[in-house]
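The other protein chains are all here in position, but one chain of the complex has been omitted.
Presenting chain A:
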Amino acid sequence: MNGPAIWAIYKYEMFRFFRTLMESLASPVISTSLYFVVFGAAIGSRIEQVEGVSYGAFIVPGLIMLSVMTQSISNASFGIYFPKFIGTIFEMLSAPINFLEIVIGYVGAAATKSLIIGVVILITAFFFVELRIAHPFAMLLFLVLTCLSFSLFGFIIGIWAENFQQLQLIPLLVITPLVFLGGSFYSISMLPPTWQVVSLFNPIVYLMSGFRWSFFGAADVGVGWSLLAIAGFTALCLGVIWWIFKTGYRIKS
């Protein structure tokens, strides 16, 4: 393992993030605040309580997940797509490093960024609603795992994408709907029975449920299932990355 090289990539990517810290943080914080105003205050005042929690508080885990997932994907995919696009990837390929080290550097940085954003949103939430976290360590674990696995996923998208449209395609077409339908803003148990069954095929439901459990102690599905789902997703992404590594898919001609 070429530790210093991984560190160089990581630092470089993080540097970019801190250089545009305001922009990086402003948009998730502002949009989350808007969600609080719209869902929490306006709609929430009519919903009152879900599973014994005020609606404003109930949507906090969902909002964090929504931001963390989309940020992980866009950070990681853009992070690797950009050097491919402008050609600076040659430097990575001709350095004494292997693909896994490149992955660790880029994915590590992307995951760290979204983790920071997730934590900032959580802090923002405290300004809007009264919030207690039942299982802080489990919460952190879910948060970190989500950041990691979705950054891996984003990295794959960045390698695969051949233009900017493709880069946007998966997040827009797949992730956003799955997140919205994944119980971010409601409990699965509020759905009609058929839709509850359909929901069980949505992997995001498991992540959401586990994450919300770490806040409020109540879950739609068992916590074990949640962990299994995220571990499975991570393993799947790692498998694809290993395949890219072996074949040089879309990076080496």
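Note that a contact is a pair of C-beta atoms (placed from the backbone, for glycine too) under 8 Å apart; a residue touches a chain by one contact, two chains touch by 3 or more; residues count from 1.
The working rule: contacts and distances are computed from a predicted model.
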Protein name (UniProt record) of the chain left out of view, among "Diketogulonate reductase-like aldo/keto reductase", "Sulfide:quinone oxidoreductase", "Sarcosine oxidase subunit delta" or "ABC transporter ATP-binding protein": "ABC transporter ATP-binding protein"
Contacting the left-out chain in the complete assembly, out of A:P136, A:P177, A:G232 or A:G248: A:G248
Option from A:P4, A:G52, A:P193 or A:G224 whose C-beta touches the chain left out: A:P4
Contacts of chain A with the absent chain, listed as residue ranges: 2-5, 7-9, 11-12, 15, 82-83, 86-88, 90-98, 248, 252-253
